[in-house]
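As you look at this complex, bear in mind that one protein chain is not there, while each of the others sits in place.
Note that the chains are named A and B in the order they appear, and that numbering of residues resets to 1 at the start of each chain.
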Amino acid sequence: MSTAQSRYRALTTHRLFWPVVVLVALVVANTVYRPGFLSVQVRDGHLYGSLIDILRLSAPLILVALGMTLVIATGGIDLSVGSLCAISGAVACLYISRQPDQNSMGGVLTALALGLAVALVLGAWNGVLVAVIGIQPIIATLILMVAGRGLAQLITEGQILTINSSPYKAIGVGHLLTLPLAIFIALAAALLIAAVTRRTALGLIVESVGGNARASRLAGIRSARITFLVYVISAACAAVAGFMMTANVSSADGNAAGLWVELDAILAVVIGGTSLAGGRFSLGGTILGALLIQTLTTTVYAMNISPQTSLLFKAVVVIAVCLIQAPGFRARFTRRRRVPAPAAAGADETRKEQVPA
Amino acid sequence: MTTTSLSPGRTWARLPRRHVPVLVTLALLLVLYGVGVSQYRAFSNVQVVFNVFIDNGFLLVVAVGMTFVILTGGIDLSVGSVVAMTAMVSAFLLREGWPAALVLVVALLIGPTLGFLMGCVIHFFDIQPFIVTLAGMFFARGMCTFISDSSIPITDGFWTTMSQQRIGDPSGTFVSISVLIAFAVVAVAAYVLAYTRLGRNVYAVGGNAQSALLMGLPVGRTRIAVYTISGLCAAVGGILLSFYTLSGAPLIAVGMELDVIAAVVIGGTVLTGGAGYVFGTVLGVLVLGVIQTLITFDGSLNSWWTKIVIGGLLFAFILLQRLIGIRYK
Partner (left out) sequence: MTGSHPVLTMTGISKSFPGVRALDGVDFRLFPGEVHALMGENGAGKSTLIKVLTGVYGVDRGTVALAGEQVSFTGPMQATAAGVSTVFQEVNLCTNLSVAENIFIGREPRRLGAVRWGEMRRRARALLTRLDLDIDVNAPLGSFSLAIQQMVAIARAIDIEARVLVLDEPTSSLDTGEVAQLFRVMRSLRDDGIAILFVTHFLDQVYRIADRITVLRNGQLVGEWTTGDLPQLSLVEKMIGKELDVLERLDEQPRRDVAATEGTPLLEARALGRRSAVAPFDLTVHAGEVVGLAGLLGSGRTEVARLLFGADRADHGSVRVDGSPTSLRTPVAAIARGIGFCSENRRAEGIVADLSVRENIVLAMQAARGWLRPIPRRRQDELVDRWVRALHIRPADPEIPVGNLSGGNQQKVLLARWLITEPRLLILDEPTRGIDIGAKTEIQRLVAQLSDGGTAVLFISAELEEVLRLSHRIAVMRDHELVTQLTNDQSVDADRIMQAIAAGAAHEGVPS
């Protein structure tokens, strides 16, 4: 059947085909290794099980990665998200720890608002550096990546700031309708960002700026505003993720909270099929990428391998995904030989512009 | 025949302009030191300066390697992990009873090999250095814990000698052997950058890779070479670190790549490539070291101020580079 064949081909060439295959393979491997992996039990009216754990643990990464998706779609990158997680978590925990009643709902909400506000200001700082001053994104956000850790430790005064607030704790480990609250928060954020990008023209304009900055300018797009905006959105996502991370352990550690989450987030975005060069983005792909990474981590954990060693697997995944995406790699395997003429290679090269130039 | 003299627009501004970042760093260093001397009597002790070198010798070596990479417009995120892996492998092999000389050779081979492989992937498959070296960072850090989850102490005689040997007056002013090694690395790197074809090609590739290609320069070979050099420097840095701590720990030097990049930028090397000096990197490392020393001396300030100050300096220097228009691209 030719239609079946072409359908098969359409399936295998879909950009999310391989991520889905890897995810399924991981789940299968886990189930073989530990037959109880797939089982979900009801305990105290809550659902428990490895799959639920993976979902819950991947929530912060999903949040950060969603914001990162927009930044990367404009052709930028945000290295500061890990530090922002630490800062916003620290601000919220600090405020709560100063409250006479740490369980007061009003106090917790104020704390969240404060943490978010600080993150937004820092996101705006990134946005100004990239969109107004025109510093390369990777360098501009490196500043806050370095200084942000210091700021977070400054807020917690180098201590691990422990709080005892059940409303705050609920963000990380609470339940709603038998499922962990974190899942709902991540889901809500995903829906919100999807709505903001796809119900308005933001998504189109972000993709246009990332896809062809020069053409976008000539079409009348004010790319600086959009670029600024995506860094603010990214910071907001990082803030919520920071709340979740600190709520998980009921404490804020300026040093460890959100450590390396920026790298995982970038990885999730890339696995999800959004090109690092900018352009088309896929929020669904990013969520899939984040789930894949968390499943990988959990798998490594479950197999009694040191969690740090999971980095080895990540390294393999990064290289594999990038190679599959890289035009240079594809070209090697579709063309027999490269054009030897260096001048011709130069003329053919159509590199995408940095946003904004 | 008339000889036309067409001098550049702003002759008066030209010479300083090239050296402004390095001069600013030098001035900053002197100010910091001045502040230290004026605030704390002990600061004027020459040994304080030597200690800065002793404490940061490995950082200096790694930063020299990073200077090569950044000069070509690339970046190497793997250095911190490679430092840790080198120390870890050394400690592990020594514990296994390998002879020190053989351990040194093996440990020094790992970094450059990884660097070479990363350089090849970057060049042949045209993948961003950021991502490739990120994978390298994951790999090397993963290897660390793969070798051992916990710190491995080093008791080897050669290592302890290198660690404790004091050169100079052992009771007064002295430096460690690591400092001498670091200086040797700096000298060799400065020579390579200034006086060899490889060095000049590094600048050309960082200035304009496309032009370099058209001028017939070996762009690909140069790119691969700088990541190999960076890997070698990270390996040497790892050995120096293992001299310093007499152990290999899986989580040592986490985030060191950021300090290294910061030192290189503060030292006046332009992150887009093509301009900068090893001497500037030395100054950059010293600035970081002196800030750390100042904060230690102060006692009321805490270690996290180091990061905040480094971030602030990073911002100031990136802004400075933009303001004086060192963007040759």
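To be clear about the criterion, contacts are C-beta pairs under 8 Å (C-beta built on N, C-alpha and C of every residue); 3 or more make two chains touch, one makes a residue touch a chain.
Fair warning: this is a prediction, and the values are worked out from it, not measured in the lab.
Here is the thing to keep in mind: the chain we left out touches A, B in the whole complex.
Here one chain is not drawn; of A:Leu112, A:Leu202, A:Ala252 or A:Leu267, the residue touching it is A:Leu202. Of the listed residues A:Ala25, A:Val132, A:Leu191 or A:Ala215, the one in contact with the hidden chain in the full complex is A:Ala215. Interface note: of A:Ile155, A:Ile193 or A:Ile226, the residue touching the hidden chain in the full complex is A:Ile226. For chain B, the list of residues touching the undisplayed chain reads 1-10, 14, 18, 191, 194-197, 200-201, 203-204, 206-208, 210-212, 214-217, 274-275, 328.
Touch with the hidden chain on the side of chain A covers residues 199-202, 204-205, 207-208, 211-212, 214-222, 226, 279-280, 340-344, 350.
Everything below uses one rule, namely that only the chains that are shown with their structure count from here on.
Chain A contributes residues 77, 133-136, 138-140, 142-154, 157-158, 254, 259, 263, 266, 270, 276, 306, 308-315, 318-319, 322-323, 326-329, 332, 342-343, 345-346, 349 to its touches with chain B in the complex. Of all the residues in chain B, the ones that touch chain A in their complex are 75, 121, 124-128, 130-132, 134-136, 138-139, 141-146, 149, 210, 213-214, 250-251, 254-255, 258, 261-262, 271-272, 302-312, 314-315, 318-319, 322.
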